[in-house]
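My questions all concern the structure below.
All protein chains but one are shown in place.
Take a look at subunit A:
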């Protein structure tokens, strides 16, 4: 186990924090290493905040990159600092490594590295994120793969005779993999917007495909996903409607079922009209 040496904070910040936080022997700067289990965090600092922030940064990054064939996932947090000011919010600075979401198609070196600043304002969702990543797939290869994915989706026969992706056994039919990647891309936007310093999300399943239209303008995909919410353990259904064309920014609208209906979360509310809450146009 590596000993931890908290960095001395600036005098002003220390004043702010010592006023705001209870007087415990607590370091306002939490320097974490991945091979060391997390120690009790500074008061007000949520557990696992570094991992959570890294994931939020990646959701934002993936959404902005708008490339379903170049999705990145978290490999490991390498270093990070987090601090909380109850008046302002929670800020995290970190460096982490990433992997390609589709390691199956591998041969090439897939490890990337990102540095990010993630800021949660007053416990609200939709953190402000600055993220830079290196070691990614070159643009040309990305475009090639996106074009291939586009073709594969175009070839899918409509109406899709499909209930869940993956199925209960975790299986995804190879022909449907592009849909899963698109859903993951769309869900990235949703998961970024919903993440707070206390709640983060994982994509579980496409539980319903409402509509898939592919023409020369792009892919119009209307579907429902299930998100797994930590730490409440709830399963949140979100209806997502996205429009994507290779090389162009993703457009997405969504509506998540917020209140837990009496009975299971898989009961998709078919009758209610979906009110678009966000239309993103980058």
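One rule holds for everything that comes next: a contact is a pair of C-beta atoms (placed from the backbone, for glycine too) under 8 Å apart; a residue touches a chain by one contact, two chains touch by 3 or more; residues count from 1.
We adopt the following convention: contacts and distances are computed from a predicted model.
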Per UniProt record, name of the chain withheld from view ["Alkylglycerone-phosphate synthase", "Carboxypeptidase A1", "Nucleoporin NDC1" or "Aspartate aminotransferase"]
"Carboxypeptidase A1"
Decide which residue listed in A:136, A:176, A:226 or A:250 touches the omitted chain of the complex.
A:226
In subunit A, positions touching the absent partner:
37-40, 47-48, 73-74, 76, 101, 164, 166-171, 202, 204-205, 226, 228, 230-235, 260-266
